[in-house]
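Notes for the one structure printed next.
One protein chain is absent from this view; the other protein chains keep their places.
As written, the chain order gives the labels A and B, with residue 1 at the start of each chain.
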Amino acid sequence: MTSVQPYPRAVEPRPPEPTFLGMPPFPEAARTALSDAQLRANLRKATHTIRARRQAVVDELPDWERLRAAGAAIKDDVLAHLPRYLEQLEASVTAAGGTVHWARDADEANAIVVDIVRAHGVDEVVKIKSMATQEIDLNNALGRAGIAAWETDLAEMIVQLGHDLPSHLLVPAIHKNRREIRDVFVAEMGRVGRPAPAGLTERPADLAEAARLHLREKFLSAKVAISGGNFAVAETGTVCVVESEGNGRMCLTLPDVLVTVLGIEKLVPRWEDLEVFLQLLPRSSTGERMNPYTSMWTGVTDGDGPRHFHLVLLDNGRSDVLADPVGRQALRCIRCSACLNVCPVYERVGGHAYGSVYPGPIGAILTPQLRGLNQHDVDAQTASLPYASTLCGACFEACPVLIDIPQILTRQRAQLTDLGRGPAHHAEKAAMRAVDWAFGQPWRLGLAQHAASFSRHVVGRKGRIGKVPRLLGGPLGRWTAARDAPAPPSESFRSWHKRTAGGLEEP
Amino acid sequence: MRIALFITCFNDTMFPETGKSVVRLLRRLGHEVDFPYAQTCCGQMHFNTGYRNEARGIARSFVETFAPYDAVVTPSGSCAAMVREQYPVLVGGAAPATAAGFAEAVGAVAPRVYELSEFLVDVLRVRDVGASFPHTVAYHPTCHSLRSLGVGDRPLRLLRAVRGLRLVALPRADECCGFGGTFAVKNAETSAAMGRDKAAAVLESGAQVLCAGDNSCLMHIGGVMSRQHAGVRVMHLADILASTGPHPELDTFPSGDLAAR
Partner (left out) sequence: MSKLTWRRGGHTAPVAKPEPVERGASKAEMLGRLRDALADNRPPRAEVDRSYRRERDAGTDLVGRFAERVADYRARVLRADSSDLVETAAALLREAGVRRLVVPPGERLAWLAATGVELVYDDPPLTVTQLDAAEGVATECAVAVAETGTIVLDGGPDQGRRALSLLPDYHLCVVRAEQLVGTVPEAVARLDPYRPQTWISGPSATSDIELDRVEGVHGPRRLHVLLLA
């Protein structure tokens, strides 16, 4: 089955893939993103499209709320008994002919995968889109070992060919529109394999066809495939991958060796539990009743699919997340990305601003926890993430496993401030103390109100405060950079109420 | 029924007219409200910014102040949500010595705190509050009243019963306006971008007045529209429900439209 390769493999030298290391804190990254009009238009179109699709297929299920509750309960059961279910999974996968590996962190997981690939004597692998392998930066680890990893999901391929970073869990190239994608294909495909067809248009169907042709030779010749997994059933050892394009089926079926890197929270206890998640995930994710392809396999099967199956169980900070009784909800996440698609902040700034492979609301709670916020100090970028939300609650409303994202965000803010960590500078603390002092006693609040009322004579004009110089204004400067502020009234409600006995003695 | 008004620190200081509207409105409906002077704040800003200990202190004084009342009405969806949703969270972190008493006080007071439209529709069971406001109005459901409290269409039911008021639909109404408390200054650019999109939706609606149950969000949206000289006024729900005739600074539309909703 050795196929002729008519195009240069050109795997070397492959430049290292970009990573999120060294990204600026959220407000700064957001500012850059907001100034990119094309990006904002792309994001707006994509998120509004998917929102409408999701709502339509969610509304047609009369038992949606019960499914959500069941999904959350199943995941909570998994988390409460994670050690037991992991050992059960290991036993059932092993019994079905697979091999299970345990990886405490990214380095260990990468080393395991590199060892497996090397043991089979190959220098390239095909990959199914997988958040876990992005999280551990597997592609660069393979690259350092002289192994080329080809992303085969269309969007991942767009990101990889464009030397770009993913900006969405489900559609990592959401920040690119069709014209930009065409340009990447034309410029880059030929450098790593079959070039884009001559005269490639920006029609999505033509772009998909170009991807089909480019990747087909890689699928037919690959010996080793690497995947993540959406679910793994402890009871049976069955692993499940949910996808759309068929690149997953190619990777899961054609090569001799399959390596699956699985976050330890991806377990479900029982086979029947899939009946819940196979309803929740596609409807929340792509807004379809069912995604085009779902593959399930249990170990290895004679005469069908890979002969060797390795399952790498990845911790990489998850046990720390589990230790937080509130934050651990984040481990229920099934990576559907509904929270990104409904998030008004994500819609404006896109995924890169979050500085992590996990963007959007789920990223804002998961990334800081995976980076140890519950345990120790974190860098300024990480510490900026819990504030990257208006707490509007659209994410919680959309989450298929009922993760109370706003609750975790405020908890993380408390962890950052109460424990004296994080970005709250001295001015904010002083301001909060001052406000706290005023709220401690009504007379103090009255005093502060008199001061505010007096200030209207200083700053107000026609009842409005226009732009206040940034340096002078502090928070008022930041507020008035984009919007007017009302001048404080001449009299507080409290003063009015006292003066007029609640309006009864009003003239 | 003993009714207390929780004005909120923000309305008290910045938007006293809204408090006066609540008092006048309820008086018109035959109810006197107490205004306990010991009240200050619900602690939301502290809680949402991460200052939980400070928020807890404020919450203690809140439940103490309002304990004697059968119902507490407040012209703020987000402050009502703070008390009902987050005070139980604050109970969880309270010092063991005082936790039981605090929990009991929260359990007694928090469920009796109502946002204005909830209070009118659910407690007083009114829909027509006898108001008149012959102008075109769009209603923005603020996030906390929409998602935390679940006030649903109560404000719309009240507005539809206002004489002369023409209610127009706000496109993409359930999208956050971008205020978000300290988000508005910590992530000022993103907040402003969201505010501009909301303002665009308001203009699209054709409303003369944008109405909501939270002056904080209205201050943000109104501030954006004021900067743009958009010519659209923002008004709290209470101010419209207390109104008994045309607003002096607004045009009225031709009488043929008055029947339209």
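Heads up, the rule we're going with is that a contact is a pair of C-beta atoms (placed from the backbone, for glycine too) under 8 Å apart; a residue touches a chain by one contact, two chains touch by 3 or more.
As the structure is a computational prediction, the values presented were derived from the model and not from experiment.
Taking the full assembly into account, the omitted chain touches A. When the omitted chain is restored, the residue from A:Ser295, A:Thr367 or A:Gln407 that touches it is A:Ser295.
Only one residue in the set A:Pro62, A:Gly199 or A:Pro507 touches the chain that does not appear here, and it is A:Pro62. One of A:Glu275, A:Asp379 or A:Glu506 touches the chain omitted from the figure, and that residue is A:Glu275.
By the touch rule set out above, chain A reaches the unshown chain at residues 1, 3, 42, 45-47, 49-50, 62-63, 66-67, 69-70, 73-74, 76-77, 79-80, 82-83, 86-87, 96, 99-104, 108, 112, 115-116, 118-122, 152-155, 158, 170-171, 173-174, 177-178, 181, 204-205, 207-209, 211-212, 215-216, 219-220, 223, 233, 236, 238, 244-247, 249-250, 252-254, 256-257, 264, 271-276, 278-279, 286, 288-298, 301, 303-305, 307-308, 310, 313, 315, 319-320, 322-323, 325, 328.
Everything below uses one rule, namely that only the chains that are shown with their structure count from here on.
Contacts from chain A toward chain B in the complex involve residues 26-27, 30-31, 34, 40, 344-345, 348-349, 386-394, 396-397, 407, 410, 412-418, 422, 424, 428, 432-433, 435-436, 438-442, 445, 448-449, 452, 464, 466, 475, 478-486, 488-489, 491-494, 496-498, 502-503.
Of all residues in chain B, only 7, 9, 11-17, 19-20, 23-24, 27, 33, 35, 37-41, 43, 45-54, 57-58, 61, 86, 89, 143-144, 147-148, 174-176, 178-197, 219-220, 222-224, 226-227 touch chain A in the complex they form.
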